[in-house]
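Here the complex is missing a single protein chain, while all its other protein chains stay put.
For chain A:
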Amino acid sequence: MPAVSKGDGMRGLAVFISDIRNCKSKEAEIKRINKELANIRSKFKGDKALDGYSKKKYVCKLLFIFLLGHDIDFGHMEAVNLLSSNKYTEKQIGYLFISVLVNSNSELIRLINNAIKNDLSSRNPTFMCLALHCIANVGSREMAEAFAGEIPRILVAGDTMDSVKQSAALCLLRLYKTSPDLVLMGEWTSRVVHLLNDQHMGVVTAAISLITCLSQKNPDEFKTCVSLAVSRLSRIVSSASTDLQDYTYYFVPAPWLSCKLLRLLQCYPPPEDGAVKGRLVECLETILNKAQEPPKSKKVQHSNAKNAILFEAISLIIHYDSEPNLLVRACNQLGQFLQHRETNLRYLALESMCTLASSEFSHEAVKTHIETVINALKTERDVSVRQRAADLLYAMCDRSNAKQIVAEMLSYLETADYSIREEMVLKVAILAEKYAVDYSWYVDTILNLIRIAGDYVSEEVWYRVIQIVINRDDVQGYAAKTVFEALQAPACHENMVKVGGYILGEFGNLIAGDPRSSPLVQFNLLHSKFHLCSVPTRALLLSAYIKFINLFPETKSTIQEVLRSDSQIRNSDVELQQRAVEYLKLSSIASTDVLATVLEEMPPFPERESSILAKLKKKKGPGAVSVNELEEGKREAGELNGGGERGGDTHSPTSLPLFSQTTITHSFSHIISSSLVLEDRMQNVVKNNHKQMFFCF
């Protein structure tokens, strides 16, 4: 029911709001609003000076109209006038209006700042709070310039009322966030830190947010807060539920303050002082112990508050990463939450465990929960929970469970949300490579990836598999065979054709002995996909064809016929045309020796994670390296190998003449020989996903 009895009800406003609500259509609403705006405009311009009550009412109406979503371009002056009223509600509305409709007119700003100054020095705590709230809500640079010096003084002055101190602390925090250069703590530092010991819990609650932010930027100056924070926390954690009276929330003592204290401690390394550290560890153990006790209340507020402290404590334990006992206990606690009835707790437990998984002390403990996590991945209804499960599997993966985890992630991928597929693909690719003991498993995994989620397999992923196959003799035959089989599928993804084309071009000879995969069969298989593919793929296939001519002279005439056809040598795409013509000519005029040299097997890719990749990453940031830079890099690497000169030279193990490098390898000149690039790519995709995620809802 509208509480018209509280203060003054502004009947005119209530009627107006009712009118708006009763409008049957958008047009009717706009009509009513325009009528009101005209009325207000005329009242403001009118000859009769408006009394405070009316002004307040009209300003409030304007505010309501604005909050509905319509633009308001007048009323600021009247709102500013309200600030100088000494009626509290008029001031309130004035402040509310200017906080919501921020105006950058310098004259108005001057007037506003003046009003605020008056209220700050009024010694009336209610007015002071109004002014401080306004500064905190607006937080503009002009306000910072005017008041950043004054507020610390108010904050630490002995005669400031507690409620004003609270507002002052958070007001200062806002100003610091928006204009850090204007808020100079200097002489106030120790007294602000000392607020942690204040009698009034509310003051401590407000001050600690300020101190946490300042500590993050100036850890050394504020490090005395650590021991104070520990004692405060210790006192709260060991208090009985009746001690803190109104700061106890559903039988949990000061949960907000506890969480903030634990957050503050995460800005610093573990305390050096033995006594302080001991007290803190005791605190954390108490918090963990309490989690095992039966709950004092069935209400969800009680468990949320209790668990909020628990999770924050676990964050601190993870941050310190130095107490094995606590880490293992934390892990066990989270393990219990993994199967809790409440979805929220399962979600948070999965999230928290991800960080635990990377600590050497708790990694093994985390792994013991693998079955639960896999189950979560399969059965959770909420996609965000499933995603956390996938993230955790990724984090807990190591040599011992890689095969199992990769298999689970692949099967999850088959039904996963489109928005997260690219990230999943990268993760699977990285895991498969990192933990492969047997590279034929790796090849299978990547080819499965292409089969399941071909559209989301980015270039870096399939370049990498090719790179690895080239570098490892032992898997080349297997790769050729597997790719050949995969290509038999009637509808296979274009990425599969790319990989298949390249691998058969290089290693088709390894399976050519079997009549089912004879050279002509291989060629026909590839060529059957030719017309379904995009230009870059066809270009790749043409290169594969010329390699076939070298590997399998018996296919020469068939392939030449294809190259000679109009659709190749007169293709409208310049690249395809050029390749067809060049390859055709090459196959006709080159002697077998020259052909063999030119189309020699690709040399192993050098592992370039060192200087060159680091340099490229530094120049352009991860994942944004241009082709030119990479070509430059490759040439540099080539020079390192000594293979940069025309005609080759004896230093490098496999020296290729420059011209063959450009025609055959230039389309792959941006192959990066390091899995670091895959990881970079994944970080970028994860960042982008967080921007785009959930659009599919």
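By definition in this document, contacts are C-beta pairs under 8 Å (C-beta built on N, C-alpha and C of every residue); 3 or more make two chains touch, one makes a residue touch a chain; residues count from 1.
The rule is short, and it goes like this: contacts and distances are computed from a predicted model.
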According to its UniProt record, the missing chain among "Armadillo repeat containing 4", "DELLA protein", "Mitochondrial import inner membrane translocase subunit" or "AP complex subunit sigma" is "AP complex subunit sigma"
From A:347, A:361, A:478 or A:605, the answer for touching the chain not displayed is A:347
Which residue of A:332, A:384 or A:518 touches the chain not shown here
A:384
Hidden partner chain, touching residue among A:33, A:82, A:109 or A:136
A:136
Omitted-chain contact residue, chosen from A:312, A:408, A:422 or A:680:
A:312
Contact footprint on chain A, counting only the chain that is left out:
1-3, 6-8, 11-12, 14-17, 21, 39, 43, 51-54, 60, 63-64, 67, 69, 71, 87-89, 92-93, 96, 126, 129, 132-133, 136-137, 139, 163, 166-167, 169-171, 173-174, 177-178, 201-202, 205-206, 209, 246-247, 249, 254-257, 259, 263, 301, 304-305, 307-308, 311-312, 343-344, 346-348, 381-382, 384-385, 690-691, 693-694, 697
